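Here it is: the structure, laid out below.
Here the complex is missing a single protein chain, while all its other protein chains stay put.
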Amino acid sequence: MGFFLETVFAGLMNGVLYALVALGFVLIFKASGVFNFAQGAMVLFAALAMARFAEWLPQWLGFQSVLLANVIAFMIAAALMLVFAWAVERLVLRHLVNQEGVTLLMATLGITFFIDGFGQTVFGSDIYSINLGLPKEPVFILESLFPGGLLINQDDLVTAVMAMAMVALLTLFFQKTGTGRALRAVADNHQAAQSVGIPLGRMWVIVWFIAGLTALVAGMIWGAKMGVQFALTFVALKALPVIILGGLTSVPGAIVAGLIIGVTEQLAEVYIGPLVGGGIQIWFAYVLAMVVLLFRPQGLFGEKIIDRV
Amino acid sequence: MRLRQLALSAALALAAAATALSTGLAMAQTPVQFFPSLTGRTGAVAPNATPFANGYADYMKLVNARGGINGVPTLVEECETAYATDRGVECYERLKGRHGGATVFQPLSTGITFALMPRLATDKIPMITSGYGRSDTADGSIFPWVFPLLGHYWIAGDVVLQHIANKAGGWANLRGKTVAVVYHDSPFGRELLPIVQRRAEMHGFQVLALPVPPPGVEQRAVWLQIRQQRPDFVVMQTWGVMTATAIRQAVATGFPRERMFGTWWSGAEPDLRDIGADARGYNAVMMQHGQARDSEVVRQILAQVHERGQGTGPRTEVGDVLYMRGVVGAMLAVEGVFRAQERFGRGRHVSGEQARWGYENLNITQARLDELGFAGVLRGPIVTSCRNHVGTALTRIHTWNGSGFDWSSDWLQADMNVITRMITASSESFARDNNVTRRTEAGC
Amino acid sequence: MFYRENGQFQTSYQADQQIFPVRQDRLAILALIAFAFVGVPLLADEYLFRAILVPFLILALAAIGVNVLVGYCGQISLGSGAFMAVGAYMAYNVFIRVAEVPLIVALLAGGLCAMLAGIAFGIPSLRVKGLYLAVATLAAQFFFDWLFVRVPWFTNHSPAGTAEVSNLGMLGWSIDTPLDKYLFVLGFVVVFAWLAKNLVRGPIGREWMAIRDMDVAAAVIGIRPMYAKLTAFAVSSFIVGVAGALWAFIHLGSWEPLAFDINRSFQLLFIVIIGGLGSIVGCFFGAAFIVITPIALNQMLPWLGALAGVRISTAMVGHAELMIFGALIVWFLIKEPHGLARYWSLTRHKLRLWPFPH
Partner (left out) sequence: MAPKKIGDVILDVRNISLRFGGVKALSDISFDVREHEIRAIIGPNGAGKSSMLNCINGVYKPQEGSITFRGQTFRHMNSRQVAQMGVARTFQNLALFKGMSVIDNLMTGRNLRIRSNLLLQALRWGPAEREEVEHREKVEHIIDFLEIQAYRKTPVGQLPYGLQKRVDLGRALAMEPQVLLLDEPMAGMNVEEKQDMCRFVLDVNDEFGTTIVLIEHDMSVVMDISDRVVVLDYGKKIGDGSADEVRANPDVIRAYLGTSH
């Protein structure tokens, strides 16, 4: 029982991060109809930027405080993501309006190559660390209830809270602010939004920037946990099954599906894995999503598609 | 369809141009001994593969500073593969004919190694796969062109288990114990399993095989299982980020690092530096050499290469584990050529085929190693033959002290009685499937 | 001036329905094939054969398969790499387990197995559409990558789970020199390209395109979406599977699942998009671009650097290659979303009028 709970907990901790990255995907897809494969590369790029600046700033400006360095580095990284968002809109999106989905998807893969190369050129391709001063050693709770107690990682808790805060902020932003409303309008209907004078271009910059922020936060968290390096790009692949499971256009879908996949893949690996030789985590989430789609082709929360003739 | 004309001629034109250009670059006037270098300086493998490439290049420069191979200067040209198999093949085809012909290839990547093996015989170019590739290539009478010098995974596995047995107080005490194997879910990773299973049968301990999908950034489930099954020891056949992640997860689930043992690609600075003190106590078996900052050869490289501003990489990494692996790889490559020159003419350029003979007839004595500056780094003699393409089965274990490595074992000799039998069996079946005939001693 | 249709009147529907109605096209294609079989062998050296032409041809073949599915039937698939793997490993098993089996039979058998896998993973397409389907096909990708490492039978219980083949040959012709391999692959590609072209310009091709363009209307005129989509998956993954078998047998010779990982799938999709959706010839353009550009960049850059007097490090070249390649792709998608094949048809149109455009 204790072990089961630990597994579920571990899954939830992953799930929160999946949800965060998936959110980035969904926002961009809703607002610009782009299926953004570059999300993973964005995670790496943002994390690299933060890690490196946090390392450089103290040398340049000659101060000690890690916290200060991290804060400024985060700001700079965020600024970079803004520039990136702007560049994407300027140089790519606006030239590809009303292209087919697959063309846009390929374009984002092109972007992926570019920023992979660019990031490594500017920031290097070694392993770098983001030091958030997270406590690494595990704590054991409820030892009275379970033999050996329940293993809880404080850093998991801290980072999960960060991620959830980010998610909450975004949701607020979308519900409460004018820009948020405008974005939702764009998502619902491009033409209509344009006709009431919402500047599509600027909206795209904003969503890509927001997606960039989610990438930065996710990258920061993962970077702090396992070091900032190229492999970060692969983690974001996990967001793909999440978004189709939740429904490409659904923010709550991304969050719920993130948690579902986080938990189920852990349980599957731990309980089913040993029966088939293990390592099934790499495909389980996808197969799960595929099976669900057989019954709900638009995902759990996506809008229903009706054929009209 | 007519456009295939365009496509093709475009292909021809472009590629031809490119080849022409880059060959034009090469300085092929004086006879040089060409050592191509397939690098992994970009992408996921960069942190671990870059030091290797730097060490390889630096040692070759040192050889030239020492006056070359009996006067024949060495030349290194790199080609970036990022560990992609098809790019590796392209690099091989690009470099093999350059600068008077490639002496030997050291692909470093398992996938590329496999893809190149069928091409070696026709191109008459040998390949050194120190500590990777297929273990059964140690049987040179079936695999004439492949040289897993200094060790392969079965040696690594055997030694790690020996070490564990010693800790437990003898093989007998392993009975009933559990050894978890956390491995890269790929041919590279699986290569370790046969020896572990063999030993398990012999000594009656349980094996808990835990594959990790590459690149290995997601290991929670694996380490939860370890926490649940509570194995007595964990052996890791991992690479790059997978190693670091594994150790972090061990920290997170409270598995004692002292009972974790990596093989020789799972115990280098890039994997551990970032974890620092938390990784203290983690062990890894080393292909003889480990960190060797204060060795003679490192001193020479610093003095004669880096001092003269010819250093390939940052000065700080010189002497690190993977850097040294590059240095040792280069040394073996060069020594083979020295040996070949003894037979085919001193101070002469040596062809790939002649070099192959050199690698097959190596006899690197301790004296020679000391002379080369490898005293305390490597342990001689390294003697190869037609049947034995490894040369030695001596290894050591080192342990992370929070900032660097300390030796934590004496020299350990893998049990060749066990391994040779496995190798022969495996190479035999390879020979059967691909109807290769075993070379007779005369044929060597 | 030379590219004129004047005076060529199609006097029968048969004539009008030929694969190349214009005489010049017919001649050109014959000349081209002749050139490929005779001229190239005289011109090309070993490097071109082994490092450029063979991979180029095999990937072009695979791209034809992907194009049938994505370009003609409109079902986006990101799992093509997996079907290459299925083709490769099943061909391998047939080759080593069935005594005296001819090479071609083994390769085609691999294709057939890939076809079955393709149909199985095509079933979701009956309900799932567009990008949902695209991501769902990734399930195939990761599942087969895993399967071929995990189940020893597929790799004939070799200790490390690798597969290798040797002494290939057919009808007494042993295929070992680079030239042999090139010709062997070329033969496959020419035949399959012809068959594929026949299919897409025939009834089934029209059904695929109908489903792609307007599936409801297609159903109303009696086209069964299920039949059309599954045949597309079948034909597509058959071709892709054969290409995978060729990649493993002829190009690599000894391989691990990594040779068919997700990057391969993306690469194939790139070839199809850059080359042109719904165009067989486009596949060859796309393959040429995707195969040659990175290599060319990788070889040019140091030289350009030398011209500029700077020595570019290997890593720098690698990164620059990535950046330029990525930028090129985006630029192409912007310039010509319909792919290189579109450029081709435009050129032909110009040629027609040249030298009197008005």
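Lettered A, B and C in written order, each chain numbered from 1.
By our rule, contacts are C-beta pairs under 8 Å (C-beta built on N, C-alpha and C of every residue); 3 or more make two chains touch, one makes a residue touch a chain.
What you are looking at is a predicted structure, and each value in this text was computed from that prediction instead of being measured.
A.B. asks: Just to verify: which one of C:129, C:181 or C:212 makes contact with the chain not shown?
C.D. replies: Per the contact definition at the top, the residue touching the missing chain is C:212.
A.B. asks: Considering the complete complex, identify which of C:98, C:220, C:310 or C:346 is in touch with the unshown chain.
C.D. replies: The one listed residue touching the chain not shown is C:220.
A.B. asks: Quick one: say which of C:168, C:183 or C:199 touches the chain that got left out.
C.D. replies: C:199
A.B. asks: Can you list where chain C touches the absent chain?
C.D. replies: Missing-chain contacts on chain C: residues 12-14, 16-17, 195-196, 198-199, 202-204, 206-207, 209-210, 212-214, 216-224, 231, 235, 278.
The rule is simple: only the chains that are shown with their structure count from here on.
A.B. asks: With centres defined by CA atoms only, which chain is the most remote from chain A?
C.D. replies: B
A.B. asks: Could you list the positions in chain B whose residues touch two or more of the other chains?
C.D. replies: 41-43, 46, 50, 185, 211, 213 - these are the residues of chain B that touch more than one other chain.
A.B. asks: Hunt down the residues of chain A that sit against at least two other chains at once, touch-wise.
C.D. replies: Counting only residues that touch two or more other chains, chain A contributes 116, 120, 125, 277, 279, 282.
A.B. asks: For chain C, which residues count as touching chain B in their complex?
C.D. replies: Spelled out, the residues of chain C in touch with chain B are 20, 25, 28-29, 31-32, 35-36, 40, 43-44, 46-48, 50-53, 55-56, 96, 146, 149-150, 156, 158-162, 164-167, 176-177, 193, 197, 251-259, 263, 280-281, 284-285, 287-288, 291-292, 294-296, 298-300, 302-303, 306, 313-315, 317-319, 321-322, 344.
A.B. asks: Once bound in the complex, which stretches of chain A touch chain C?
C.D. replies: 35, 91-92, 95-96, 99-103, 105-107, 109-118, 120-121, 125, 237, 240-241, 243-244, 248, 276-277, 279-280, 282-283, 286-287, 289-290, 293-294, 297-299, 305, 307, 309
A.B. asks: Quick check: in the complex, which residue numbers of chain B touch chain A?
C.D. replies: 41-44, 46-47, 50, 185, 209-213, 215-218, 220-222, 224-225, 227-228, 240-241, 244-245, 248, 251-254, 270, 273-274, 278
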